[in-house]
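For this depiction, one protein chain was excluded, whereas all remaining protein chains were kept in their positions.
Up next is chain A:
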Amino acid sequence: MLLIACPHCGNRPETEFRCGGQAHIARPADPAALSDAQWAEHLFVRANPRGVHAERWCHAHGCGRWFNALRDTVSDRFLETYPTGAQPTQTSDARA
């Protein structure tokens, strides 16, 4: 079982957390202004990198806070965790 460092609670066991998929996808300010294709891209298209991936995680059975994490999808290692709204110090392998 992994230890995941919640930015608010510190290292806690994996079973307390929920993964929320790819991070840093902001909801468009004006969805109505987007074409169908742009909206579909926003809704459905996600990166699936082999390597470092920025993900949203929620400490669901702890403080309940969402945060972001860089995780290596090959080794299943967490490189860093950081609060929602912040940027990581390392880069992810996801295509922009």
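The working rule: contacts are C-beta pairs under 8 Å (C-beta built on N, C-alpha and C of every residue); 3 or more make two chains touch, one makes a residue touch a chain; residues count from 1.
Assume contacts and distances are computed from a predicted model.
Colleague: Look at the options "Metal ABC transporter permease", "TonB-dependent receptor", "Extracellular solute-binding protein" or "Sarcosine oxidase subunit alpha" and return the one that UniProt uses as the protein name of the missing chain.
Modeller: Protein name of the absent chain (UniProt record): "Sarcosine oxidase subunit alpha".
Colleague: Spell out the interface residues on chain A facing the chain that's missing from view.
Modeller: 1-3, 13-14, 18, 20, 26-27, 30-32, 34, 36, 39-40, 43, 56, 58, 60, 64-66, 76, 84-85
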